[in-house]
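Every protein chain except one is present and positioned as in the full complex.
Going in written order, the chains are labelled A and B, and every chain counts its residues from 1.
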């Protein structure tokens, strides 16, 4: 966990995409207290008209996380702060233009490998 | 809110994509009673074989909305009606070929800007 969908604008290079992914991952591990080897990310590029964040036209990112229930409000607040700080530092995205939403599920809803319900079947 | 993922077929022009996005947004604001400046949309194009809506081969759209819990069944029904009416009018998609699903989350699960939990930290 978590399963992270990252929407960025097209036209950037691979280093930009990797910087976004790294910044998001570091924030998830530190603020949401996930294991250091957690990394389940999909990065998708969009044309400007296909990534509509109200009327904002500057560089922007939209994140959707799926995670197990159990994280506290304080942890989620810390994640929002941390991920926007990280993205401002690298690759340099204005915190105003980062939108995040999360949905939760349960232990049974995860299989990380080998066709097992990882939290229940080890 | 809501966070709207829009899947359309490739091969259309940008006006088509914008018409779909506008039609979906208008329905969300009016039927689900969201603020007029709400607009959080990702539009993704798919090859026909990559957008499988049972066996339907005509022009088609699949929508996935993430929204806070609290909307009534009647509001959601009104949204389904309105969005298919809108899409039939512009860009002209048969209501039979519009598939929609929604998942809900909570106040803490949204950050629209500035690294804050928008519904809890203003």
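Everything below uses one rule, namely that contacts are C-beta pairs under 8 Å (C-beta built on N, C-alpha and C of every residue); 3 or more make two chains touch, one makes a residue touch a chain.
It should be emphasised that the depicted structure is a prediction, and the values quoted were computed from it without experimental measurement.
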Chain not shown: contacting residue from A:33, A:74 or A:121: A:121
Interface with the undisplayed chain - residues on chain B: 7, 44, 46-47, 49-55, 62, 64, 73, 76-77, 80-85, 95-104
Chain A residues that touch the omitted chain in the full complex: 3, 14, 17-18, 21, 37-44, 66, 103-105, 108-117, 120-121
